[in-house]
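Apart from one protein chain that is not included, each protein chain of the complex appears where it belongs.
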């Protein structure tokens, strides 16, 4: 499925339940952050190594997939109500980041770009 | 572009900079939540009505698009390293939610499904 | 109770359960953000007006108090393991904000200080 058809499915789901009244950009940004917080809770006590094995536990794997689906759902709803083309926005952001994080400076470093020397 | 090709672009971006070492699921979940938090900050002092007009301010519109792109980027990276099919996960979640929020009970109500009477 | 005695109670709680191993600053920052996300979920579909009445619903009032207690708990644990004096940090931040948001410029405006004209 394309993002666009997923957006249509989500919009229809909301319309059928008369939930559009709740889906202001402010509320959707909150819901998106709330779901990101639930994803965070799955990982918070895991070591980085354990986090890389998280999908090998069936119960946790289901949780991870569902929370990620929830994040995507609210991100797509937000993009829909704000009329943002998400895929284009990401392509442009990647281009912009190429300039901010040139390979020869950023290589192996997690330092934020403003601190990268010349 | 498809989500899959965006994922490839993001993976290549990370590989070129030797950033895969930082992209554990734990760290990516943190980055995703951090970007959701930045999106939240754009909306926090706006009324719901102002939030619906946010794209009419050019400067804010750019911020909103960029933060949404960042959220999508980390969500896609996380799906990539965990080998989660995001689109399928969302389709399945929508199906599950049809059962949890039947139209005749959920109509016009933002009550969480566990509180919906039978 | 003082913050300091609450910190001692929380530290003892962790020591008794051998949980100090999980309480790295990174993990505590995640737990703090996760609890903030749960607080967010209580308010996400409420209008600003409904949010001001949230404590009149007994069940929600309990949830709000508990989530706020959780946020404070992880903030105090984080301050403890990082040896940060939270009260002093806040007093200094208020002082700093007096300079950033002078009354005559900030009055009635939620604009971030970097955008406040001279």
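Worth a mention:
Should a chain be cited, it is by its letter among A, B and C, assigned in written order, with residues numbered from 1 in that chain.
Throughout what follows, contacts are C-beta pairs under 8 Å (C-beta built on N, C-alpha and C of every residue); 3 or more make two chains touch, one makes a residue touch a chain.
This one's a predicted model, so the numbers in the text were calculated from it and none came from an experiment.
In terms of the touch definition stated at the top, the absent chain reaches A, B, C within the entire complex. Between the chain not shown and the residues A:33, A:54, A:76 or A:89, the one that touches is A:33. Residues of chain C that touch the chain left out of view are 1-3, 6, 9-10, 13, 16-19, 21-22, 24-27, 29-30, 32-33, 36-37, 39-40, 42-43, 46-48, 51-52, 54-55, 64-66, 68-73, 75-76, 78-79, 81-84, 86-87, 89-94, 96-98, 101, 103, 106-108, 110.
Touching residues on chain B toward the chain that is not drawn are 22, 27, 30-31, 33-38, 40-41, 43-45. If you put the missing chain back, the residues of chain A touching it would be 30, 33, 37, 40, 45, 47-48, 110.
The rule is short, and it goes like this: only the chains that are shown with their structure count from here on.
In whole angstrom, the spacing between the mean C-alpha positions of chain A and chain B is 3.
Put simply, the C-alpha centre of chain A and that of chain C have 24 angstrom between them. Counting only residues that touch two or more partner chains, chain C has 30, 33, 37, 40, 45.
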